[in-house]
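Structure first, commentary second.
The complex appears here without one of its protein chains, the remainder shown in place.
In this document, chain identifiers A, B and C correspond to the written order of the chains, with residue numbering beginning at 1 in each.
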Amino acid sequence: MYMRRFDCDYMAGAHPKVMEALLRTNMELTPGYGNDAYTAEAKHLIREAIAMPDAEVFFLVGGTQTNAVAIDGILRHHEGVLAAESGHIAVHESGAIEASGHKVLTLPHVDGKVRAEDVGRYIDDFYADETYQHMVAPGMLYISQSTEFGTIYSLAELRALSDVCHSHNIPLYLDGARMGYALAAEGADFTLSDIARLADVFYIGGTKVGTLFGEALVVTNPALLRNLFPLVKQHGALLAKGRLLGVQFAELFRDGLYYEIGAHAVRLAVRLREILRAAGYDIVIESPTNQQFVRLPNDVIDTLRQSISFDYWGPRGKDCSVVRFVTSWYTTDEDIDVLAAQVG
Amino acid sequence: MYMRRFDCDYMAGAHPKVMEALLRTNMELTPGYGNDAYTAEAKHLIREAIAMPDAEVFFLVGGTQTNAVAIDGILRHHEGVLAAESGHIAVHESGAIEASGHKVLTLPHVDGKVRAEDVGRYIDDFYADETYQHMVAPGMLYISQSTEFGTIYSLAELRALSDVCHSHNIPLYLDGARMGYALAAEGADFTLSDIARLADVFYIGGTKVGTLFGEALVVTNPALLRNLFPLVKQHGALLAKGRLLGVQFAELFRDGLYYEIGAHAVRLAVRLREILRAAGYDIVIESPTNQQFVRLPNDVIDTLRQSISFDYWGPRGKDCSVVRFVTSWYTTDEDIDVLAAQVG
Amino acid sequence: MYMRRFDCDYMAGAHPKVMEALLRTNMELTPGYGNDAYTAEAKHLIREAIAMPDAEVFFLVGGTQTNAVAIDGILRHHEGVLAAESGHIAVHESGAIEASGHKVLTLPHVDGKVRAEDVGRYIDDFYADETYQHMVAPGMLYISQSTEFGTIYSLAELRALSDVCHSHNIPLYLDGARMGYALAAEGADFTLSDIARLADVFYIGGTKVGTLFGEALVVTNPALLRNLFPLVKQHGALLAKGRLLGVQFAELFRDGLYYEIGAHAVRLAVRLREILRAAGYDIVIESPTNQQFVRLPNDVIDTLRQSISFDYWGPRGKDCSVVRFVTSWYTTDEDIDVLAAQVG
Partner (left out) sequence: MYMRRFDCDYMAGAHPKVMEALLRTNMELTPGYGNDAYTAEAKHLIREAIAMPDAEVFFLVGGTQTNAVAIDGILRHHEGVLAAESGHIAVHESGAIEASGHKVLTLPHVDGKVRAEDVGRYIDDFYADETYQHMVAPGMLYISQSTEFGTIYSLAELRALSDVCHSHNIPLYLDGARMGYALAAEGADFTLSDIARLADVFYIGGTKVGTLFGEALVVTNPALLRNLFPLVKQHGALLAKGRLLGVQFAELFRDGLYYEIGAHAVRLAVRLREILRAAGYDIVIESPTNQQFVRLPNDVIDTLRQSISFDYWGPRGKDCSVVRFVTSWYTTDEDIDVLAAQVG
């Protein structure tokens, strides 16, 4: 019996349909750097999906470089980026934002989510401080959908964040590394088109949602982030065989594969969560997406690990710990059955 | 009849054997960021190929980011990198080196190659100048093998460069984006192991030599470039599904595929060159590798372009221009036959 | 009657003796960039004051640039600097540290002071986290003496911080913008020589303690921070007429003027504090140095402002606010008398 893996959502290669597309086009010869028909098609499909024919779309390889390019491209020298204390750019990008010269200005969070009122208060307090010119000005807001904790912003929350940003003259940037799972989340009341309307810049993650790699950076307000080509190249983020990104994203968006993957993984994550809840374990965060955080007794953890892998997040109370289970396109009902059998 | 393409060496996806390996392993679940068995195997195979069991090997996605990481990691703040005026980092990386804070200090070149005597003179003159502390100190030498012009350094030239660097206390860094074609070049008298012995840091390019993407950074003197993992992440260059790099490089080095690709492309490039020479055209640079630079009448260029694509490099004399033809693993004898029929 | 000013400690030019030295030497012709006899003398005097004949001493113009140079020079790429959340580099340097590529990693503070146990815990927790390579490594500790709140570290606290840093292999850097007032503080149990023994790098501030401008960066462990000259120049911090710094610091340290200034300002600050305490006002922070933080009724503030200026720090409770009074070498007993008359 082999190990069932719930460690993260980037453990396999590409979704079989994406892989098939790469294989099918492998021997074609096309120009490099994204100047090919597949990239053009993928850009067109994403513009259609968000109903914004004039949006700028640029494909990059990974999330850290996409965040670095977007933030470095948007901010002026004296500005920093507001983000949740738990945000990926604040914690887990080895200082990539600072390496481009910008400070991450942190906000408190609730289960990974930033509140609009905190954003407004931060900016108001900033400019009320007589010494503000000696401090780093809040130049944009970074949020992620879904968050590091699997939670999602509702449409009303997104609207409030968008409003507070725009009434304070800063753009809203949304990290959608796991957007596919957010769109398919239980109770999700927003669409990709809503995201595009409310965020000034965002990215649609491929790495965790079906591709070998790749993120689609979307600039709904092109004046905000010009000269993307040289900026991406300067950040070392321009893929020579750019069409690989086009081929993959075209596959995700041509017939709805992107949404299917999200729905599949979320369905299994919810099944998993309810099995664990039914078995009497604490669900630490009420996540409606593909990441689930559960408090388990340490001896249960030890037993489970013989057949199942997952992430350890830290001790919680006496003899217990919080662990994370993640599903993806490659997770199967059979995987969940194995878990159920262990905790049942 | 379809177009025969000689524009560059990254127009197709991956060599079929590499693609097959990606397909074969696609559904396996492994940890991310290179902590997988394929990456371990690929590192082992490269260490064997260079006969250096203790060398540090790290896989990155593309050349610009590899150069940026290596140079940023090696240099101290007050130092710059010596390179040929025509060097890739000096011209074609959108300022990636400067974006990391370092100046590219340029040297004259002969057909893309730097001379050891010029390196020595630069460093000697630098420290002889009383104002040297107000200038950027030469902190390392960057060369590429093969060069932007398809030429190669002989073993003696490499040894001279290595010697002049070490006698002047700076490391030698070699950009091997096209190393596969250099190793297979006509008259090449060096091995990968020679490169590893003479350079302190170098990279073995995959993108142009058979993989979808990927470059293997090799640090033969690990003291020179520590903490690669966070440095790579900070540069946005850490691939989440790191095993994709391991799978591909293992395929290149397990049974010599890397060398076969080089030999194949060089054989066809030489065939192409001699056809053009025999047809009476000037070979502008005597390149022994997969890039060939030829002076053609403009009307010949126009005619050829109906069935063949290639790069335009610039006007040369009255009614003529220099163009570049590039072969790769996907170039066929039939492609060359088509060219031959056109100029014959 | 003119306004008595307690806004900050850099409102006047230089201490008359320092000014006199500048005037006395004004017409002499000397080489630039610190290659002059006055700079040599000043370095010598500081080395004597700390009893470290081999320490490296370098004079810079201002505090922000001194911090930027020291931190940028010490840290490796993947490292950040630990500092109190209230630290100057964390709040009031317009992102100068991040502009050099480094993250400021914040620690909780007590009245501006970092606790050794928090430093140790941060570093231990960091390396205990499996994802630490994706995060910014703590590469040094920044503290200031005195702090933003006028408090001082005792010798025991400094020793504990030095110990925890060194047992965790990071250097201790001390910002001494107001060191003169710390050395003269009520209850101060440390000397400049203790500072030099316990910190790896520190600076002795001149701008706030008697000079027109200027900070003396001292590197007690020269291996930690090499190539200062080009690093300072690159940071735009090299003064052409470097001797101006030498002349001023020589004046401060030739006959103990530096210590006299500290003692004078602290004596007056304590007098001021006790007058306010006796008048029934809350002393918000028990500061033994030249900065005093007091809670005053808003109507008292309004009245005082007719004859006295000071800094407003923020509201505190109903109808009250916290304000800051700062003394310096130019504060007089008469200034304090005027305050006493107002609140008496």
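General remarks:
Here, contacts are C-beta pairs under 8 Å (C-beta built on N, C-alpha and C of every residue); 3 or more make two chains touch, one makes a residue touch a chain.
Computed from a prediction, not measured in an experiment: that's the story for all the values here.
For the chain missing from the display, the contacting residue among A:G101, A:G180 or A:G246 is A:G101, taking the whole complex into account.
Checked against the full complex, the one of C:L244, C:L304 or C:V343 touching the unshown chain is C:L244. Checked against the full complex, the candidates B:V91, B:A263 or B:I301 give a single residue touching the omitted chain, namely B:V91. Between the chain not shown and the residues C:L75, C:A90, C:L183 or C:L212, the one that touches is C:L212. On the side of chain A, the interface with the absent chain consists of residues 72-73, 76-78, 101, 133-134, 136-137, 226-227, 229-231, 233-234, using the contact rule stated above. Although one chain is not displayed, chain B still touches it through residues 77-78, 80, 91-95, 98-104, 130-131, 133-136, 312. Contact between chain C and the unshown chain involves residues 5, 7-8, 10-14, 16, 19, 22-23, 25-32, 61-69, 93-96, 99-100, 207-208, 212-213, 230-231, 233-241, 244, 330.
By definition in this document, only the chains that are shown with their structure count from here on.
When every chain is reduced to the mean of its C-alpha atoms, the one closest to the centre of the whole protein set is A.
Separating the centre of chain A from that of chain B, both taken as means of CA atoms, is a distance of 34 Å. The residues of chain C that reach two or more other chains are 77-78, 101, 133-136, listed in rising order.
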